[in-house]
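What you see is part of a larger complex, with each chain still in position.
So that you can tell them apart, the chains are marked A, B, C and D in the order they are listed, and the count of residues begins at 1 in each.
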Amino acid sequence: MKAVVPILTVLAVIVALWYAAAVWMNAPWERDQAARAGTAITFAQLLPLTMVQERPVLPAPHQVAVGLWEGLAGQAITSKRSLVYHGWVTLSATLLGFAIGTTAGVLLAVGIVHNRAMDLSVMPWAIASQTIPILAIAPMIIVVLNSVGVSGLLPKAIISAYLSFFPVVVGMVKGLRSPDAMQLDLLRTYNASRAATFWKLRLPASMPYLFTSLKVGIAAALVGAIVGELPTGAVAGLGARLLQGSYYGQTVQIWAALFTAAFAAAALVALIGAVQRVTLRRMGMAR
Amino acid sequence: MIWLVFAFGFWAAAWALNVRLAASSLMRSRAGRLAVPAIFGITLLVVWEGVVRGLAVPGVILPPPTAIAARIAAEVPTLWLDFVQTFVKGALSGYIMGCGAAVLVAIAIDRSPFLQRGLLPVGNFVAALPIVGIAPILVMWFGFDWHSKAAVVVVMVFFPVLVNTVAGLAASEVMQRDLMATYSASYWQTLWKLRLPAAMPFIFNGLKIATTLALIGAIVAEFFGSPIRGMGFRISTEVGRLGLDMVWAEITVAALAGSAFYGLVALIERGVTFWHPSQRH
Amino acid sequence: QDAVTLQLKWVTQAQFAGYYVAKDKGFYTEEGLDVTIKPGGPDVAPVQVLLGGGADVMVDWLPSALAAREQGAAIVNIAQPFKSSGMQLTCLKESGVATPADFAGKTLGVWFGGNEYPFLNWMSKLGLSTDGGDGVTVLKQGFNVDPLLQKQAACISTMTYNEYWQVIDAGITPEQLVNFNYTTEGVATLEDGLYAMEDKLADPAFEEKMVKFVRASMKGWKYAEENPDEAAMIVLENDDTGAQTEAHQKRMMGEIAKLTAGSNGALDVADFDATVAALMGGGSDPVISKVPEGAWTSAVTDKALN
Amino acid sequence: MMKDRLNMAGPVIEARGLGLTFQTGDGPVHALKDVNLTIGRGDFVSFIGPSGCGKTTFLRAIAALEQPTEGTLTVNGMTPEQARKSRAYGYVFQAAGLYPWRTIAGNVRLPLEIMGFSKVEQEARVNNVLQLVDLEGFGKKFPWQLSGGMQQRASIARALAFDADILLMDEPFGALDEIVRDRLNEELLKLWARTGKTIGFVTHSIPEAVYLSTRIVVMSPRPGRITDVIDSPLPKERPLDIRDSAEFIAIAHRVREGLRAGHSYEV
């Protein structure tokens, strides 16, 4: 709660700066237009014009707010013009991709921790895999999956999984290895099996790491879903809105979609944060 | 079919070899530790080649590694040109500016808990803005040459580094700070002699994450407008021309450059944070 | 009912009105076809989708189709609903471009991804190099007309039916612009045609399907030409992104009708040869190196239109 | 839980020419060298010696947590590894090392779960040992809700819960203040007297070693060797003020001398 005032202050400053930047960045166009029309324009005349441009370089905050409001609340949520509808399209791919990515990430991490050959061989390649520009291979993934008859939600989800598995692997490997030597030795004195060690020590010990990487992972999954929407022919979803927006130069639409995506990401991260708090409190790891 | 059988046979054999290697005493040598991932990588390539040939996948969908290698060999000058444009001009300059700015801002807001509480949540929100949405805007703002790519990279690397640095600056222990208090050390002395060194492991965490982000950011930004060179440009145009071997050649360069960049930062980290337990096993 | 999947070259817009009209008006159903229309976009290479089996037939431009064919993708033009080219280079007068002679030293925006061939061909005809220096500086244009509005380029590529109007809508008057139409400059190439896989066409059943498809599509095109406003509304309904506007689509439909007007769907061999000649004459770096064989067939249109 | 109850007559722990060398970055570290020691059933053996002399290492070797590089070591006539597999010992580490995600009762229950005790049996034993260490009523608390001393006692309860014959304790009372320490010393002695367990006990405190043990093993560093083994003539019943007796002071003196000899400085 004590974060509210600072956040509002920071937001107010950002909005003020944003307005200033909007004037500054949108002004050249008005000046050019005036020059083309052969007239002179004063700053006072120019100021209101920069707030209401059709294709602003930087839309003013209220323009974005109106765009957001119309997209989110101004339509039936089943309408194709509703950001809720597009948000849901993206969200469903995000959630599926996140589920796939997390499962894969956790399984890989378990393998890496328990098998030395996997540890040595998989990790460097997992890092390398993340340096591949996803936008470049996304179309190929879609085409390849298409050719084996998979289309619809799944290809997008797989791209989203590709982006989200990595933080989960890294975090979980760290987490599953986080028990210290003494905690492990204790179980050795009980002659505990590998399975018992996993369930009673490694897994509970990895929980804080798991949740941290889940937070990173779900944000990555959302980006993946948006990227995955571009090569599916941009049919629906926030990615499609972004793309169509830039194709037709509808700056406000881009910004509205962008903010919706960021809100969605923030909400998902907050959700995981809530689950984390409840779980860790249950486990007695939060105080 | 033969190819498929060969590919999976090779897979099984290489895996068995790796399992033995990993358990052997060779693992104490540097060469031994490099051998295992190398064998794994070679296995991936062999399986890829085998599957592509075995299933007769058309080259315009997925070219075999041999074709990609041939293309790399044939196109070194182009690949180099693209590498300089995207990596050196776009990614590297953006990385340096973004990381530098993030560290400075972190130090600035570190003095004010008020700013920290206000800025970090907003910062996290901004960090969640998808790059595919930001890139076209930044291309519109900064032009189509490398400046806009650098700007995209700055936006992408800024917050991971900021968040990590802020966490790092808070990482010195109470007792270590109290020690400084008993010396009645000034803010800058404390920052310089205690908090920055203590923050280094965190800062490097951010810097490592930022390496892969920087490269991806620079490449992706080129999809939204670029001069007619650069890795992203080449990838998007060659996809349209069905030059998939060239696309994969660029991807290979990207993966190599990205891994090398990551490795370099990890190496510097090892030098700077030699004292941290995670570096000493 | 036979299933047919059509892969478009670009997003849902009036450029593809004929297909949406045919679907919406039931022309396909009348032929016993169940047609799925997949929109494209900047990240979709239609040839790849076709080769990958994701579609039976696609809309593509002839230059990129021929280039793909040289790469070993056995695709064949089966119909050509677009008679004329709609591509042009649009310049701001204030940038000092009045004739092609003024291009030297300027920055020109170009679409890549298979759409760059006519431009490259034109430049080599003009004797202008495209790697900067004393020639022109080429900018890989993104999705929109911003480079012109932001004055990052002197000229950008536009389609008569789309981007040109976006420039106008942005507040620039036609008098402030100079247009270089590819047809007028004698470098026009064939645009939106229908393509299918050569090996699949060898199957008479598939060929039959294509015949039905082309027949119904052309019916759709002619209906769209005659009822442009209705066609535009049909397109609008099929736009799942909800981003298109009525005014823009209606105007686009009007312009598209001008391009399809001269075609009954059959490929005019003279146009084909002109495109091939243009592509082969591309100076030191021709788009295609040898005259393509079997890159088109009249078999489908012959059956469809008689 | 079928523990090996053979060899009731033979020694419980027997080390012969035991050596243990760690291979490290800058050359080998000889942690133990030529250690010979026999511990009989029911002995309470303390290990004392300067920092780094190998006390922990020796205890860990007995518990099969380290692999000796020379000599032989048997536990109940078996190899340490076999003894570990037959769950012959409870081990108390220097730090409490409770799992933070388990309650105190959950921590004490951990070995019982792993060894497959029945639920009823688990409950009974947990209650029993928590009472033994004076922690009844704290079972539902999490470790961080307890003071350091209470945590230490919980870790002792955990080692006692499954009733191993051998108890290995590595400076269990190191972090406690003198008064609490005295009290726990008394409790430990009572437990030992009642159960007849064999106990190996590492400490830095000379009075503690003398007060608790039947035998005191004095070690010296680099390489770790046994320099003196002192059999205590003190009776099994030991009130706290036995520490002021002349006998006690004499033994303590001998231990101190032994220690000092080992400290051929620098530290």
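Keep in mind that, in the parts below, contacts are C-beta pairs under 8 Å (C-beta built on N, C-alpha and C of every residue); 3 or more make two chains touch, one makes a residue touch a chain.
Just so you know, these numbers come straight off a predicted model, no measurement behind them.
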| item | value |
| --- | --- |
| Number of copies per protein chain type, counted over the whole file | A x1, B x1, C x1, D x2 |
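Throughout what follows, only the chains that are shown with their structure count from here on.
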| item | value |
| --- | --- |
| Each chain counted as touching chain C and chain D at once | A |
| For chain A paired with chain C, centre-to-centre distance based on mean C-alpha positions, whole Å | 35 |
| Chain A: positions in contact with at least two other chains | 57, 135, 139-140, 143-144, 147, 230, 246 |
| Residues within chain C bordering two or more other chains | 42, 45, 48, 52, 142-144, 146, 150 |
| Pairwise chain contacts under the document criterion | A-B, A-C, A-D, B-C |
| Chain B-touching residues of chain A, taken from the complex the two chains share | 2-3, 5-11, 14, 25, 57-58, 115-117, 119-125, 127-137, 139-140, 143-144, 147, 219, 222-223, 226-227, 230, 238-239, 242, 246, 251, 254, 257-258, 261-262, 265-266, 269 |
| Complex contacts: residues of chain A adjacent to chain C | 29, 32-33, 36, 54-55, 57, 79-82, 86, 135, 138-140, 143-144, 146-147, 151, 230-236, 240-241, 243-250, 253 |
| Interface residues, chain B side, partner chain C - complex | 58-61, 136, 139-140, 143-144, 222-228, 233, 236-237, 239-243 |
